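Okay, here's the structure, questions in a sec.
Heads up, one of the protein chains got dropped from this complex, but the rest are sitting where they should.
Chain lettering (A, B and C) follows the sequence in which the chains are written, and residue indices restart at 1 in each chain.
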């Protein structure tokens, strides 16, 4: 159980059904956003992948962070499809590897693990900040969490800071011109729409805050 | 020129542009009627055929009734298509043959020629009265014209009687269940719609009244 | 109306020009209009001519070529061609062994082909005609114009084309065509209707949750309107009337043709085919051959039709024979 500073594998395992739940609630909205600047499947993709990940996790019963990351990553990669599948898959794989083969993470470790996940998205997708992708929610979130951590925030504070920054980053994608993914084909016309991937990334962090440090 | 009892080839030749004109005015309506119980082309078919017949007639310069009938029939047959093409084509062919190789028709002759035309439609299409086809306008018109003729009506009276009967016959197709042509596929659902072919047949007689005995 | 056309009056001619430019194996004659094998007439071979309204492409022009039709006469969209077209096409393909007209049972087609046959006979050509009437949606009685000719037409053209190519005589090809017709049954349905270019709006309007069962191929409405249903239910609504009309004994073989009405994509046709296959398996009918695709559509209408042909060995062999046309091609 979360004691305010430690993140256990059980906490991580609780994160995924919650993420799946909020994705389910927002699936139509995500698909809606993707139909404006993409191909109208982001919500469907994410819902399918999250459900599968929940089942996979229940079956895998991981005992360490690496095992957790690997179990989800493989499932996400093989069920989400599209651009977001390999990206979120890489996120969980790197998170797990960095989190290590211990049953819990302490102090700065959870944030380092999240950061490794985000960096994996960046190196797989080769997007830059401002390209109007999920990175525009995730990178500011990492920065905010690192700042909050330095300021001595509790894990709950840190994750809340990350969620807030992700939400702001997500909203900031609205005026951006897309340079990566399907939305980039729209050029100027991508302006004025919020990025679906940034939106699901905010939900990822929000559900982390809710479950890792409740 | 029409003198009240005689129908000259010139009168017949004047009939066709007038028919073409009223078909043009009613083309959308005919197509509309055909879209309710057919395939939405009766107006288009008739307009195309009538225009071609007008040109053919101008080129052919027929000198007798047979020549008139043949010139139109061949053009109508080769331009209208659909069910109505061979039917109206047969009408003009038989009208011409019965009208004979004289430059005009007198007394009962024009009505006999019209009747032969209608009989040709009947034998080509094998429809019966009440089948919801053009015959339901044409057969009552022939009967009315023969009656008016017997009553000593002038050619104008006779043709007007025919037009009135055709109009009534056309309206009477509304409640009929179609048994011939494309509309028959609809069964019960053909009830409540006026037959497009009966409508164009009424226009055929109306334009005859206007031009053969003006 | 949104269509990739220039003027509505030029649709048929310009599409023919496109065909002529695309397929060197074909020749197109414009006055009167017909599409003919470039090597016609084939001496000693029975010629096969079909035709009908345009808007059902590839039927019939796309079926002209070695092993199938010798010529096709396109009418305006959804309108029968005229006798002068069939007469000239018949003359062009007569290789001395006579000509078979394959006619779909629509009043307009029948009357116009009839006139053409009379004219061709007067010119001394041996002409026979077979009227295809496979659509079980229409009650065949003296109170209707009879069943429409739909999907079985494609199968008859392929099978008779192979027989003619193999050197059978006119009587034999005609008899075979009647046999295909006697053993073929179809039924179709539509989700939304289609728009005839010259009419400018859909032939019939369907509510958001309605479909039309028993449609023909001219965009005309059908037997009944129903709430939209699943692929499994639709397959049942189409297959059951076919089997009721022409029952199959255990082990009898069928060619199953799942046709798109135009706007229904292939992925959905495969779903329908899957359901049809399941239904037929329950009835003990073996699907020996199949054809899946938009071969006799109605412009962009969404929906499908199913045709079943009860196969014998001869028909199967002729179906498998080499064919080389723009739309059907194998073995060549």
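The rule is short, and it goes like this: a residue touches a chain if its C-beta (ideal position, glycine included) is under 8 Å from a C-beta of that chain, and two chains touch if they have at least 3 such contacts.
Small disclaimer: the values here were computed from a predicted structure and weren't measured.
Engineer: List the displayed chains that the omitted chain touches in the full complex.
Structural biologist: Counted over the whole complex, the chain not pictured touches A, C.
Engineer: Using the definition of touch stated at the top, determine which of C:70, C:94, C:109 or C:300 touches the missing chain.
Structural biologist: C:300
Engineer: On subunit C, where is the contact patch with the chain that was removed from view?
Structural biologist: Where subunit C meets the chain not shown: residues 2-6, 11-12, 14-19, 21-22, 54-55, 57-58, 62, 77, 191-192, 208, 211, 228, 230-232, 234, 262-274, 277, 287, 290, 292, 294, 297, 299-300, 302-304, 324, 326, 329-332.
Engineer: In the complete complex, the non-displayed chain touches which residues of subunit A?
Structural biologist: Counting only subunit A, the missing chain is touched by 31, 35, 37-41, 44-45, 48, 77-87, 89, 124-125, 179-182, 184-187, 189.
In this text, only the chains that are shown with their structure count from here on.
Engineer: Can you tell me, using the touch rule above, whether these chains form a line, ring, star, complete graph or other shape?
Structural biologist: If you draw each chain as a dot and join those that touch, the picture is no line, ring, star or complete graph.
Engineer: Which whole number of Å gives the spacing of the CA centres of subunit A and subunit C?
Structural biologist: One centre to the other, that is 55 Å.
Engineer: I'd like to verify one number: the distance from the centre of subunit A to the centre of subunit B, where each centre is the average of its C-alpha atoms, in whole angstrom.
Structural biologist: That gives a centre separation of 76 Å.
Engineer: Measuring from the mean C-alpha position of subunit B to the mean C-alpha position of subunit C, what distance in angstrom results?
Structural biologist: From the centre of subunit B to the centre of subunit C is 32 Å.
Engineer: Out of subunit A, which residues touch more than one other chain, so two or more?
Structural biologist: Touching at least two other chains: none.
Engineer: Using the touch definition from the top, which residues of subunit C touch two or more other chains?
Structural biologist: Touching at least two other chains: none.
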